[in-house]
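Comments concern the structure below.
Every protein chain except one is present and positioned as in the full complex.
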């Protein structure tokens, strides 16, 4: 088996996708990252969490995020290449996710700002009034370094899974805008010029149906800070994105969609980031394998390169197959999302199919990334646990991918729900029917149906092995197609 | 299922072992760690890699390792409690490994100095001349804070697996001692007062049979430094032990055993540390579960503690079972080692059985620890990836356990070898016969025998799944006994 | 000249003060610091700014300050030795400032918590109601490790000099207590159990006369946090004390003294800390000289120890003289304060004399400490600028002493004011008349009087050289007495 496709993101993409649009754009990104970006990304990871200058020398609150200047170099490059503007201009998410794959092979964290910027631009374009769009959309789609960044802030201190109970931020109407007060506890891309923020309009019903989504700019119309960064989180990785805690204090906000439809908008935003998470996870796994490969091909023991020892070579080959499967699953979620991202509730069957595939992909690609990162460390032996050689970084990065955008538990339970309520598994099996051997498909189908008949308690308790089998089955089946 | 045994190391030990010797010693350690040790260990982890003062102000080479004073507090406590002296005084390893379990629940790294100190005292007691023993052994067995530490330095820059090729340190005879010159690349417990060091006596045959083992004190007889610490390694965890690179420059050494038997002594030292690694891995897994448990019992979502959600509760129960199995396997390796640790080559069958079990235990307990640490992070959700809450530390620590003392690859291949050459699997199956259902045992046995008939290339390539099944089978079988 | 008195704080104190009370207490402290404390202090300095755990894992606001456990060891030791309780129990500040001298020779920063604890206990004992005293004083005076710490928080974001304009924290009466709301920008000993806080009772006149002083406990009566630590400051030194920003949000407070007398109480608190600053500055200068001495006596160049080179030896001798003068000035401020610390407005002449001497001492001892620290670095040559050898720390520490408790500018201008308004210079010259040669005294007196006749603008503009001469003259004159 030819391991060379591991050596660059584009080589792997080309081995998997028959025809890639804009491959010249991807090639340019890949070349730049190889020559310069890797060193910058490495330095940013080592520099650790950026720091927050809360006040300037004169005592004015400024909430500046301080970090190496060269961070701007890597960050702005992706925006210029089109990771956000292409989606809206070309009305397709394919270029976005291709770029994300290529970039996150070099820096998995940097795709977080891109994703949340996309997650700001899309609901604005879809649900914002003409006036709001005219006022804010052009800045998010600029093709130069003056581009604005977006952010998507939902989670509060009580947690991110049960938003209906956890969101306590209140929005009060005030003429053409709303005034928001509350605290957000995990705010990726803190400092963004524009954020979409989940809040509860004053007086509405409790629970998840009472949430609405608002656009909150960094600065008020009078030029003052509109939200406040209380502090930055000291994360173990993804240091390319500042994650903070944000205080909204009578902050100006603009409603997106209607007052009682917030949860739909929130989930649509999550769709974009879960798919991104899957794509990034696969790219990260490839990168960890590529590092292991370059080492194993050169490091000798017992008279030959360790790559030529049967056990390790076999592991490389098996894992390359698994990488291909994981990619096929992730890419299926990209393509399905590309079909449905402009839908609004009530949604089509294709949308429900997408949701199931997205849960399977988010779950499985992250698991695979974590496992692959661990394995790459082992291939490096003792060097694997030294900060000096960087391979340990991939595990830190991968762990964040496994937790962000919903942990594996959440994917499993939400995936179960979409099977129960929308029979999404049937849509999936129909989709796979053209590829999978009939017998295998039948077995899988019957296993799922059996499981769904269990009583609630058991159905949830035993969901993990089923979900894992379904994810692997789907991934492997989809990967056959590409052979 | 009662999860409460997770809440302290002694509670779990008591649930697994019918009668524990010295449980009052263990209780005292546990109580102290809970009240004070945890905070010290946490601070040492956060402080990161210690630093090396190579020269004093006057330009004299001193190679002092600088770290918080309170590190001495936690370190010396274990020595006083008897983690080394009890083994030799009580002629049993049981108290040592019980103590290691209890301590490493709170700080997995601190057991490394203990293990290498034991790995210095044992070969000295076993193979050292009366004069050498009189000169050095009492210091290693002191019961107060003046106790000396040991260290075991084998690995050089070409790697730790293929010692025969990698060890280039040369020893030249010089009267009653030897003079060693070379560089050691991974030296745990750098700065120890006494180290056992693998070197190649000048003029002997190449390869692994040409190695000998030497005792190397920190200071020469004239009071000068006898070895030099080139630098400390920036490891991702186990910051309780300084790992460095050591330069031997015509350093005074004392031969242990005979000139051509070094490899046996080296492997006997490794036995002690591999078993320690297994015990520590299980304790670490328990700790990660305990942290997850205390969180899950208090954190609420969807109207109840997350522990009461079926999926998570089921995972806790399944994982507690796996923890019990992993412990049973690790403890089997302890008991077998306790039978054979004073053997010398040529070895008994029991020794070969020990070796297989030790490989299975080192492999499987570390895999389980890594997986459990990952899962504990997920249980914490977003908090899991913040340095602030410490849960991410268990994954860093676990990764080192998976790599130290031979990676999983090495355990698999060495385990395979002891099955091929010594038929150790047959000894194992005989041991399990009293516990395992006959049919399962037969199936396992036949699977192993089939595998051993494969031609070399394939036998190695496909060894991992077999070895994994054998490890789990052995672990689960042994765990039945304890029920 | 005998440089040996430099080698320990007690040796120097004994050379300066004919009879020292409690010298056994001081000796015990000195011995402990030499053996253990130095290493702890060094590690705490290297560890840098402590960090703040704002929320626990369950999302409860806790504002815990996280730092090495051994910090508690050095901190609590001074409280036990009596740095606070002796002052109130023995009704004398002498034991306190002697202890501070001895301790700050080893760790200048640790005296900050002691000083602010004293600055909390004293106004409480002096102005607190019987009920308040009964409720809070015993905790501050405990002789074991359960002792409470105090803190004195005046400065807000607009600055610390012009309190009348800068303090915007508002206090509203609420039954037997007040409720305070505002932000404090430099809060030494953040996390203290009890703080005295400057605030403006609602509705009073603006300016410095409208300030009052309140006692604010860390926890409300219902057990909740009563103030919030927004963040800790990243200071260049004095890492033994956490300095933060504190938010008061309807925090419970208890009035000390009357509503319109706050400024007197604030200045009386400042008296305690300015004198402490002077004592610590001299101890720091001694320490820097002692480090330079031990180096210079051992380091050789051009064939002999550098201490034996005439230029350096001369510098040591000159500087030892200056150290004695600086000590005499600082100790004069101690003794005067000891006479007047229980006075209340309106104050005696002796109080005004104290104030002038305190300004001269705060100013001059800090200048001398900074200069001496710089010189000690130079004596170490290239080693002086390496973090490795610690001598650079004294300059960082000294700079904080020069700025805390009023910069040199502030001392000069306030010293000028007390001369203008209270003719305090005449009190000073009367005091010095018994020691100083008449002619020198006359010249100095006339120079001061001339200066005071200048018009305001010029009087301030040219005040620095005058104030410097007056400080040196006073210091040298007082030092004669001790010869």
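Note that the chains take the letters A, B and C in the order they are written out, and that residue 1 is the start of every chain.
Quick note on the criterion: contacts are C-beta pairs under 8 Å (C-beta built on N, C-alpha and C of every residue); 3 or more make two chains touch, one makes a residue touch a chain.
This structure is a prediction, so every number in the text was calculated from the model and none was measured.
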| item | value |
| --- | --- |
| Absent-chain contact - pick from C:126, C:142, C:172 or C:233 | C:233 |
| Full-complex contact with the absent chain, from C:89, C:168 or C:378 | C:378 |
| Candidate in contact with the missing chain, chosen from A:4, A:258 or A:298 | A:298 |
| Residue of A:380, A:409 or A:459 in touch with the missing chain, whole complex considered | A:380 |
| Which residue of C:132, C:204, C:259 or C:403 touches the chain not shown here | C:403 |
| Positions on subunit B contacted by the hidden chain, ascending | 54-55, 59, 157-158, 185, 230-231 |
| Residue ranges of subunit C at the interface with the undisplayed chain | 155, 158-162, 165, 185-186, 233-237, 299-303, 309-315, 370, 374, 377-378, 381-382, 384-388, 392, 395, 399-400, 402-404, 407-409, 412-413, 456-458, 460-464 |
| Contact footprint on subunit A, counting only the chain that is left out | 36, 39-40, 43, 47, 53, 57-58, 66-70, 295, 298-299, 380, 383, 388-389 |
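The rule we apply is simple: only the chains that are shown with their structure count from here on.
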| item | value |
| --- | --- |
| Type of subunit A:subunit C copy interface by residue overlap (half), same or different | same |
| Chain whose Cα centroid lies at the greatest distance from that of subunit A | C |
| Interchain centroid distance [CA atoms averaged], subunit A/subunit C, Å | 53 |
| Computed distance of Cα centres, subunit B from subunit A, in Å | 38 |
| In subunit A, residues with contacts to at least two other chains | 158, 185 |
